[in-house]
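Heads up, one of the protein chains got dropped from this complex, but the rest are sitting where they should.
Moving on to chain A:
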Amino acid sequence: MPALRLRGVVKRFGNLTAVDHLDLEVPEGTCVGLLGPNGAGKSTTMRMLTAQAIPDEGEIEILGLPVPARSKEARALCGVVPQLDNLDVTLTVEQNLRVFAYLYRVPRNERKAAVERALGIANLSDRRDTKVDNLSGGMRRRLLIARGLVHQPQLILLDEPTVGLDPQVRQELWALVDRLRSEGVSILMSTHYIEEAERLADTVTIMSHGKAVAAGTPRALITEHAGAEAVEVYGPPAKLQEVELQAKAAGYSTRRTGTSISVLNANGYEGERRPTNLEDVFVLLTGEEIA
């Protein structure tokens, strides 16, 4: 039984179809990355998993429980780390954790230990009496993650866990997520940072306009869509456009890389070579224009 399964899930807001027949699966004990540009439907998908948005069509099953019908039971087994920090800022670190130990129904005789454990995960044991207002951004994010883990959930839903953080803090959080996965927790992580998905996710689902446009291991997706190597050509815009047209005419896929143009699947194409990466796949599949 997978930890999470979505089949044909549709969510509409008026004329906008935010999630469009989405299939998604998180096998037990794995980390699945939900990758897509802003507005692809990742956050709506996340909200449907906690029944804060109700799908118009399709089926959702979390740890064998149908959602939204038995969402409350499912929520008790899930840990949620939201994209936007919603800690109680006037409370201390420890108080925030204690409130969630109650909300997640940690039995009375285990509450203290659960809070201590979460303090340890967040590495904030010596800051337990500090008000959230006085924490640094990285500390707040660690606390936000630890808050979602206070009841030792079987499935963790991470919504853009490192958005807006310094590189050092991001790496620290990656180590934390990686440790959780090695402990056997199932994880669904939405992100628009490609490196994050590449490092942490066992499999990746790429979303665009509410649909899953590709799914697989990062390696397999790269090989399938971008080949082993790309050729990167630098030059003035006029030249780049010429290269783009030529390559397309010759049957190659290309992507713009800002100052250069990359010809993907570049077997037989002359030029300076570089290994392909997940970003090539991402841009190829989700489009070059920003919505």
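Methods note: a contact is a pair of C-beta atoms (placed from the backbone, for glycine too) under 8 Å apart; a residue touches a chain by one contact, two chains touch by 3 or more; residues count from 1.
Everything below uses one rule, namely that contacts and distances are computed from a predicted model.
Enquirer: Refer to UniProt and select, among "Transport permease protein", "Uptake hydrogenase small subunit", "NADH-quinone oxidoreductase subunit D" or "Phenylalanine--tRNA ligase beta subunit", the name of the complex member that is left out.
Expert: Missing chain, UniProt protein name: "Transport permease protein".
Enquirer: Among A:99, A:163 or A:285, which one touches the chain that has been omitted from the display?
Expert: With A:99, A:163 or A:285 as choices, the missing chain is touched by A:99.
Enquirer: Given the contact definition stated above, which residue among A:70, A:211 or A:273 touches the chain not shown here?
Expert: Going through A:70, A:211 or A:273 one by one, A:70 is the residue touching the chain not shown.
Enquirer: Check the options A:26, A:40 or A:53 and report the residue that touches the missing chain.
Expert: Checking the options A:26, A:40 or A:53, the one contacting the hidden chain is A:53.
Enquirer: To test your reading of the contact rule: which positions on chain A touch the chain that is missing from view?
Expert: That gives, for chain A, the contact residues 11, 13, 44, 47, 50-54, 66, 69-70, 72-73, 75-76, 78, 80, 82, 84, 86, 88-91, 95, 98-100, 102-105.
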